[in-house]
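Every protein chain but one is kept in place in this view of the complex.
Now for chain A:
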Amino acid sequence: MEQQLKQLEQEALAKLQAASNLKELNEVRVAYLGKKGPITDLLKGMGKLSPEERPKMGALVNAVRENVTAQLEEKVTVLEEQAIQEQLEKESIDVTLPGRKVRQGNRHPLTRVIEEIEDLFVSMGYEIAEGPEVEKDYYNFEALNLPKGHPARDMQDTFYITEETLLRTHTSPVQARTMEKKKGEPIRIICPGKVFRRDNDDATHSHQFMQIEGLVIGENIRMSDLKGTLDALAKKMFGDDREIRLRPSFFPFTEPSVEMDISCFKCGGKGCNVCKHTGWIEILGAGMVHPNVLEMAGYDSKKVSGFAFGIGAERIAMLKYGVDDIRHFYTNDSRFLSQFHRTEG
């Protein structure tokens, strides 16, 4: 019987080693260790043995059983490992193939510039004021110290709709409307929007363009405040190492009036093609609000003062991104628009 047991053990271990997958292995387990297997049969046959032999034989059977079970489990681990390896092999891919594209659009570059400026001024306590694109001559011109027949109206060739209504030539009428509404209260606004002038569209002119104007009114608003504010704007839009300079200029709605230049961001002031070899780039017009404008909107120009500035979004975008033709902003070529996707800085 002992002999028989040894042989069974040898047999079981041999089949176990031969099993090449978990299914075969399970068959071996059922065949040798199952309830109907030969080892169980041997145990059942123990009753025929003498009482002295029984414990000895029992221990022997158990030892064989444990040995086979242990080896079986070991084999299970090996086969499982092998199965995982096979699965991994099968599932491996070429990771250098392109991914599934997630469609993403982006803002128009002009909106990008405008929002950047809006965010700067909002952080400085400004509100954003908007107004109609079709305006009354009064708000577009007269309330801004440009009475009918004023020579400076030539500077802004206008699309009229009737004698009294027109497409606004700047976003200043929003300032005039805001002043009228605030009835003498302090103001801190910026006014972005579309404006229109009678120009033939070419590389540097567009009959429709975007402006962002700013207006601050309060007690003791000084020209130094204007300069400090414009400096913050220049640094935000063109980099912290930009310097600004003011040059005297003329606008009917401000006195004094200035133009602001920034030191050239390309050459740093040494002179290059971007700054036309002057080291400076003209960016915007500004000034202290003309007393006539304040008075017309019901402010006491002896008590309050203010500053205003106006920026062309196209000009900023053209400089900032090196765009060479203003018409690009209005043809909406995907190959142009999609370039303004990524973040900067």
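Worth a mention:
The working rule: a residue touches a chain if its C-beta (ideal position, glycine included) is under 8 Å from a C-beta of that chain, and two chains touch if they have at least 3 such contacts; residues count from 1.
Everything that follows uses one rule, which is that contacts and distances are computed from a predicted model.
The chain not displayed here is annotated in its UniProt record as "Phenylalanine--tRNA ligase beta subunit", chosen from "Amino acid/amide ABC transporter ATP-binding protein 1, HAAT family", "Phenylalanine--tRNA ligase beta subunit", "Transport permease protein" or "Polyvinylalcohol dehydrogenase".
Contact with the omitted chain, checked across A:R188, A:K266 or A:K320, is made by A:R188.
Interface note for the absent chain: among A:S224, A:N273 or A:T343, the touching residue is A:S224.
Within the full complex, the residue among A:P51, A:G105, A:G322 or A:G345 touching the omitted chain is A:G105. On the side of chain A, touch with the chain left out of the figure occurs at residues 97-98, 100-101, 103-108, 110-111, 115, 118, 121-128, 130, 132-136, 149, 151-152, 154-155, 159-162, 164-165, 167, 186, 188, 194, 196, 198, 200, 207-208, 210, 216, 218-225, 227-229, 231-232, 245-250, 255-259, 288, 290-291, 305, 329-335, 337-338.
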